[in-house]
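The other protein chains are all here in position, but one chain of the complex has been omitted.
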Amino acid sequence: MKLALIVLASLWAAPLAQAASQPDPAADLQGFQGYFLKRFPKVPLAAYVNGPYNFSKSERDQWKQIIEFPPYAFAVADGKTLFDTKFANGKTYASCFPNGGIGIAQTYPMFDAKTGRVVPLGVAINRCRVANGAAKLSLTTGKLADIEAYMTSTSDGKPIDVVVPHDPRALAAYQAGKEYFYSRRGQLNFSCASCHVQAAGMHLRGDVLAPALGLTASFPLYRSSWGDVGTLVRRFIGCNKKVKAEPEAADSTAYRDLAYFMTYMNNGLPIAGPGARP
Amino acid sequence: MKGFRCGLVLVGLLVPVAASAAVASKASAASAIAAAQAEMKLAASMQDQWIATVAAMKDARLALKQGDFAAAETAAVHAKALASLSVEQAKAQRALWVNEAVH
């Protein structure tokens, strides 16, 4: 009798325990956005795409001056030229993307069922190049960042719409990105969340730490400290170095998954890229 | 080459006493570098290699090349210690990261 009860109990409890450990992106999203909305009640959801400017008047004033002559305008123009330039085989980037690549940046990173991997926009651009006989470009800056800047500009204002399909590989990638985001690493022992959740909105020296909510929405972006336009991956590399950890490879699964998780957390917020930051 | 490396590891196993007595040899330095390298491989596999670890390893290799075996060994031992700290950190984080997650 006792044994039967134990068996019954364990049968009943097992699916529950499993359910608790299953990734639940939709619930995470609600909790994540809710956390920031509750913590900073004066900042409306859509305003998070403006990152640090919600938290510092002096930075906001500087920004307003800067975007009168947006420093990323050249990147967008160069990116459009590159985007429209034919490959040796006569095709263009438009042939690789739905809707000719216009107004689709908000759907990236995208899970690719064929390879079982996450494909951020930069990787998709490189895939298009390789498929058309061209060499891969650097995923951090330069021509690829310019193309990304142009493509993102055609999605300006569209709500971010990253999908985690009911595919165990997609869920695993999402979960890996989440774990990377919250895991401390490097000699300084910081996680992404240490600065961009826990200390979000506070000052690290003179700089405001941007909340993770909205953070991906304005990439690629012009950073004054870079002096040019860079991608989200470039920022990942910079952050890893800042916590005194060796960065991952630009096209690593770790960074793809991290971008997947972070961008999913921004679902519903408007694309505001390319952006400008101090 | 493989046999040579094996030999170095063996020598390394036999001379830790000599090494700690600061009588570093080419073999003891090479063995310390090999030990550090193994720990660094583990750290990298856990996505947590520290920049200081890589720098210490670079110092160790440079000193070995320059024939300063004592400096090479000291730097390699330091690299291994740092790599071990990062491995320990990464292992702990596998359980601790959930505490940082917002829900």
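By letter and in written order, the chains are A and B; residue numbering begins at 1 in each of them.
The criterion applied here is as follows: a residue touches a chain if its C-beta (ideal position, glycine included) is under 8 Å from a C-beta of that chain, and two chains touch if they have at least 3 such contacts.
By definition in this document, contacts and distances are computed from a predicted model.
Asker: For the complex's missing chain, which UniProt name, "MoxR family ATPase", "Monoheme cytochrome SoxX (Sulfur oxidation)", "Heme exporter protein B" or "ABC transporter permease subunit"?
Answerer: The chain we cannot see is recorded in UniProt as "Monoheme cytochrome SoxX (Sulfur oxidation)".
Asker: Looking at the whole complex, which of A:64, A:86, A:203 or A:241 touches the chain that is not displayed?
Answerer: Checking each option in A:64, A:86, A:203 or A:241, the one touching the absent chain turns out to be A:203.
Asker: Which one, A:62, A:187 or A:253, makes contact with the chain that was left out?
Answerer: Only one listed residue reaches the unshown chain, and that is A:187.
Asker: Using the touch definition up top, pick the residue from B:42, B:71 or B:96 that touches the left-out chain.
Answerer: Among B:42, B:71 or B:96, only B:96 touches the chain that is not shown.
Asker: Determine and list the chain B residues touching the chain excluded from the picture.
Answerer: Those residues of chain B that touch the unshown chain are 52, 81-82, 85, 96, 99.
Asker: Just the residue numbers, please: which parts of chain A touch the chain that's not shown?
Answerer: Touching the chain left out of view, chain A contributes residues 187-190, 194-195, 198-199, 202-206, 209.
Operating definition for what follows: only the chains that are shown with their structure count from here on.
Asker: Could you state the distance in Å from the CA-based centre of chain A to that of chain B?
Answerer: Each chain's C-alpha centroid was found; their separation is 34 Å.
Asker: Touching chain B in the complex: which residues of chain A?
Answerer: Against chain B, the touching part of chain A is residues 27-28, 31-32, 35, 178-180, 182-187, 189, 191, 193-194, 197-198, 241, 244-246, 248, 254.
Asker: Which residues of chain B touch chain A once you look at their complex with the stated criterion?
Answerer: 44, 47-52, 54, 82, 86, 89-90, 93-94, 96-98, 100-103
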